[in-house]
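Entry: chain A
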Amino acid sequence: MNSPLLVADGLVKRYGGVVATDNVSLALGRGQVMGIIGPNGAGKSTLIGLLGGALTPSQGRIVFNGEDITGLSASDRARRGIGRTYQIPRPFLDMTVRENLLAARFSLHPFESGAKARAACDAILERCGLADVADLNGRDMPLLRRKRLEVARAMALEPRLLLLDEVGAGLVDSEVTELIGLIQSLRHDVEGIIIIEHVLRVVRECCEQLLVINFGKKFAEGATSEVMASDEVATVYLGTARGDGAATLPEDKILDRLDMSKPAHAAAVSGLVGARGVDAGTAVPPMLELLGVHAGYGQARVLNGIDLQVRPGQVVAILGTNGAGKTTLSHVISGAIRPTAGQMRVDGVDVTGAPPHQLARLGLAQCMEGRRIFAPLTVEENLLLPARGVAASDRAERLERVYTLFPDLQKMRSNGGTSMSGGQQQMLAIGRALMARPRLVLFDEISLGLAPIMMDRLYEALFELRQAGLTMLIVEQDVERALELADDVHVMEHGRFALSGTAKAIRDDPRLRHLYIGTAD
Partner candidate 1 sequence: MKQIYNATLKALSIGVLVGAANAAMAADEVVIGASIPLSGPLAGFGLYQKWGYETAVNDLNKAGGLTIDGKKVPVKLVIRDDKTDPSVTASNTETLISRDKAVAMLGSCTPALVNAGALVAERRKVPLVAGCDPLQAFKSVRKWQYAWVMFFDETDLATAPFRMMKDLNLQTNRKVAILADNGPDGALVGGKIWPETAKAEGYTVVQNTSFPVDSQQFTSMVAEAKSNGADVVLVDAIPPQAIAMRKQMASAGFTPKILVMEKGAEPEFFAKATGKLANGVLVGGYWDPSFPYPGAADLGKRFETETRQTQSQHIADSHAAAQVLLDAIAAAGTTDREKINAAIAKTNKSYVIGPVKFDASNTSAIPITVMQWQDGKAVVVWPKDRANGKLLFPLPESK
Partner candidate 2 sequence: MPNFDVVVSSMASGFLLGGILALIALGLSISLGVMRLVNLAHGELLVCGAYLSYFLLSHAGIDPLVGLLLVGAIMAVIALPFQRLLIAPLAGKGMEAPMMTMFGVSIILQNLLLLAFSADTRAIEAPYAARPLSIGPITVSEIYVIGFVVSVLLVGCVHLLVTRTAFGRELRASSADATAAAVMGVDVKRVHALTFALGSACAAMGGVLIGTAFSFTPGTGATYLLISFAIVVLGGIGNIFGTLMAGIAMGLLQSLGAVVLGDGYRDLVGLVLFLLALALRPQGIAMSGGR
């Protein structure tokens, strides 16, 4: 009985050259709950994939309950009692919530009486607070319900081991409390749980073991309390950290520091800014304005009445936890999705529902979340793409400027766009946004999954752009950095601005900590 439930030994997952999981080992004792934390893009979900069987490791072995399951398919692992949830929920859209659970149930007990199976599923739905929607289609569940459905569906497997991937993300405090209660109660049904979480409170209150991952490597491990106490964990995990001690981080080798002293440099930067900012207060209409914007996907309402103004020369930051609706908001601004209600104006002109490329031509550029570098294009081609219908000389000039801003890119100009390190790709994404010589740039989660040191570099660049008078809209998870850079700040929660004001005011506002409880400590 004291043999561990799950042992992973030297797991490695490579995608081509990129190593997503680098020699990670872990052991989960029976009755234990283990937490796995680390910055986005550190390889947490990959690890879950490896354990759940969705991915096959390039190296290493996994032993579950004394049996080597490395070679087993996901379904066989599931049948042995490994239940897994997806970070981005994947319910069976065209089946009712109950059927979603029954699928698991029937695959497990094909010949169980229907009534019994149904009773079992309903019990689980009851526990997960989904009883009232049992007969609605998965398609009609809003995000948070879908996340619960993920857990419920995994539970329908009667799992011995539960792998929970960011089930807490985007929940408000009360919901987090509920979730913690649920997880605590699950402990009695399963022999072990592994939780990937951003909401540290969940980790703290549920897990006795904690594993910190960074760049796919095991960074720290131990009893939750100790690990949480350690400074370098804070350094890695809480974005607020500065790049000290970062000399150990790989990004550093590829990168040479930006030299701020060169005057050419400042010139280059300013040359990339489409329209200088005018001093606030003058009677120009806001460059970008949202009036009571609602938006969502199908049945799911994500934005519920957003009012936003960005004046020329202003830097506005939008903060909020995962699932608060930040991404949807930037989709609306880029024109990728149409608001279901409300208006969007550029220079006072209504542009609601205009297709993305037209908005782009109005001088709105976006540095999209996840970089979205075009793999088939070289670095330079990626840069040239937004500079449409521009005279060759001008194009070349802009290229030069971007290259002075990010010398790395020049070195890699003819490499495939995605062949570079994450940080360099982010540089490329920023440079690409600037190539259109935009008047306003939306920077969406540019620090995601980057080492603090690299974040520093990128933010240095943003500060320069701000000096040059570029109007910016910044969507960030990393509160501290955003607050430093921004003039005005809005904090989102459930598709609304829960908190708005100047950076200074927000910084001192106690409600910020409340909204962010868990991440800031």
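Selection rule: all candidates are chains of the complex that A comes from, given by their letters.
Keep in mind that, in the parts below, a residue touches a chain if its C-beta (ideal position, glycine included) is under 8 Å from a C-beta of that chain, and two chains touch if they have at least 3 such contacts; residues count from 1.
None of the values given here were measured: they were computed from a predicted structure.
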In-complex contact partner of chain A, selected from candidates 1 or 2: 2
Of all residues in chain A, those that touch candidate 2 in their complex: 334-336, 355-357, 360-361, 366, 368, 372, 374-377, 381, 384-386, 388, 432, 436
